[in-house]
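Selected chains from the complex are presented in situ; the others are not included.
Chains here go by letter, A and B, matching the order in which they are written, and residues are numbered from 1 within each.
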Amino acid sequence: MAKILYLVPGVGLSRDEQKRREGLANSFLTQEKNSVAVEAVDEGPISIESTIEEAMSVGGILKKVAEAQDRYDAIIIGCAGDPGLAAARELSSIPVIGPIEASFHLACLLGESFTMVTVLDSIIPAIWRSLRDYGLEHKCASVRAIDFPVLEMHKDPEGVARALLRESREAVDDDGAAGIVMGCMSMAFMLVDEKIRMELGAPIINPAKASVKTAEMLLSLGLKQSRVTYPEPDYKKLGLTIFPGLKAR
Amino acid sequence: MAKILYLVPGVGLSRDEQKRREGLANSFLTQEKNSVAVEAVDEGPISIESTIEEAMSVGGILKKVAEAQDRYDAIIIGCAGDPGLAAARELSSIPVIGPIEASFHLACLLGESFTMVTVLDSIIPAIWRSLRDYGLEHKCASVRAIDFPVLEMHKDPEGVARALLRESREAVDDDGAAGIVMGCMSMAFMLVDEKIRMELGAPIINPAKASVKTAEMLLSLGLKQSRVTYPEPDYKKLGLTIFPGLKAR
């Protein structure tokens, strides 16, 4: 009976879309007894298409993590850049999952290398930064963009699918990628992977699905992030200042 | 209703012990509808404590994989050296899971580095070879041995637990490991991790559990190894010679 928070790191998602994603996220669960709730941060960018917006989402994410960890058993940071992942893990006494970190490692189980296909060129440098942080740069064949802004994708699902298929095929044929990681949660919740997987002929990983599965796996194994890499913070200091009301754990 | 084969790569396990492991493996399942069957190879070493024995297990593993893939939905190679993993993936049209590859990537989700604690020094070079193969050498803080032969461990479970705790603590304190991966399936099925996890204070990964969970995750996501890295073999040639009766897929 684990409760998982899928934390939307921006303020641009309508409540309806949040509900829709919540329904989908629950449909990704392996165990019926588990549940996923979608909540958005109180402050943050409309969408994340740049390192700037990724960075500006971190404050809102951490405030939510500080407060929500008493109400949930695990937290998924709902952005394909894993913003604030390391800080959230330090702050949190429950497992925190980064969809892209989880997807990258899953991709490594399927083949020698992977390509990430994201939305816009402007976010590609941030993805390479994550790859270096995770020590997986050498497993990444390429990072490619479909050239759709996040907020435009829902208007043209067929166009998104075609662009994703095109970039994925070029990744396999030209860059030697053994698999594809979808690089945007809005793309992920369009379930575009299901439209193209038959045609592609190489595994494609949906980070929304991968992160829900990874959360369940960690919970069922009783595992969470290590205090060696994510040391326990000084809760008292934090509670007095940037996270008023934060209690020691 | 997925059926998972846990393939024992040696001939030294009594049928009783196989049954006991089958019971445990089924208890690791997340989904009740799934099941794990334990089968052993027809030929192979008694136990795997050297690169030689690991290598001598591969023939038996592949023969079993060739034949069993029609009866199962996924195969776990039941050895903490993942013997024959790449070849089994080429040969198989269903997902093949290496417990150690899966555990290493899981460990990466929990902290910056991990230590593998295995049985004997004689198998350590083989583990480093796996780490290089998986591109994870830089994430491994150390490989340590508890100095118990595989076939002796069951006689002294407390001694094994103490030795594992000792090596794990030294790994964290001296080598900077953020987490521990147990490096032997016989150790894993003794559930030694459960005895020491409270005392250790760093995550410890049981490869038996991790491989069952990973098999379920891949099955529920509809993912399997990529034909880019594990190319489809010439089934006809193989069927005429080393795998008599093998059918094209």
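In this text, a residue touches a chain if its C-beta (ideal position, glycine included) is under 8 Å from a C-beta of that chain, and two chains touch if they have at least 3 such contacts.
Just so you know, these numbers come straight off a predicted model, no measurement behind them.
Whole-complex copy count, one sequence throughout, 2 copies displayed: 6.
Operating definition for what follows: only the chains that are shown with their structure count from here on.
Centroid to centroid, with C-alpha atoms defining each point, subunit A and subunit B lie 28 Å apart. Residue ranges on subunit B touching subunit A, taken from their complex, read 30-31, 97, 101-102, 105-106, 108-113, 134-136, 138-139, 172, 176-179, 197, 201-203, 205-206, 209-210, 213-214, 216-218, 220-230.
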